[in-house]
Structure formats: C-alpha cells, structure tokens
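Of the protein chains in this complex, all but one are displayed in their positions.
Now for chain A:
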Amino acid sequence: MRIEVNGATREVAGATVAEALRELGWDSVRVATALNGAFVPKGARDATAITAGDRLEVLAPMQGG
C-alpha cells in the first residue's frame, strides 16, 4: 500500500508501524514516530496498524538551538 513517509510517497507491505520501520531500514536506529500527527511510542509500534494514505513521520536527533 502507499503511505506518506516523511513527506514522500512510499510503497510498504507491512501492516503496522513496526513493520513499516523494518522495511524502511529504521528499526534499529534512534528515531521517534508519529502517525497522522499523533505520537506513536516505541512500545506501541507493533500494535499500531497503518492503512493506505497514512502519514508516517520518523524523526531523528538533529542540531538545534
């Protein structure tokens, strides 16, 4: 199915946030996730289903002031 990942359209097969992260290669890096604007804690990624058209944000540590 097609979802939006960090603003870009991506094709994913997984049915949960955790599975999508694995496909994208981000399952073992330090990131935080939000689905359709709502925070998805690490412990909830396995149980959070994704559906076509969802917006997934995957954020990582970055420089800041």
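What we mean here is this: contacts are C-beta pairs under 8 Å (C-beta built on N, C-alpha and C of every residue); 3 or more make two chains touch, one makes a residue touch a chain; residues count from 1.
The rule we apply is simple: contacts and distances are computed from a predicted model.
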item: Protein name, per the UniProt record, of whichever chain is missing from view ("Thiazole synthase", "Hydrogenase expression/formation protein HypE", "ABC transporter ATP-binding protein" or "Transport permease protein"); value: "Thiazole synthase"
item: Residue ranges of chain A at the interface with the undisplayed chain; value: 6-7, 26, 29-34, 37-39, 41-42, 57-65
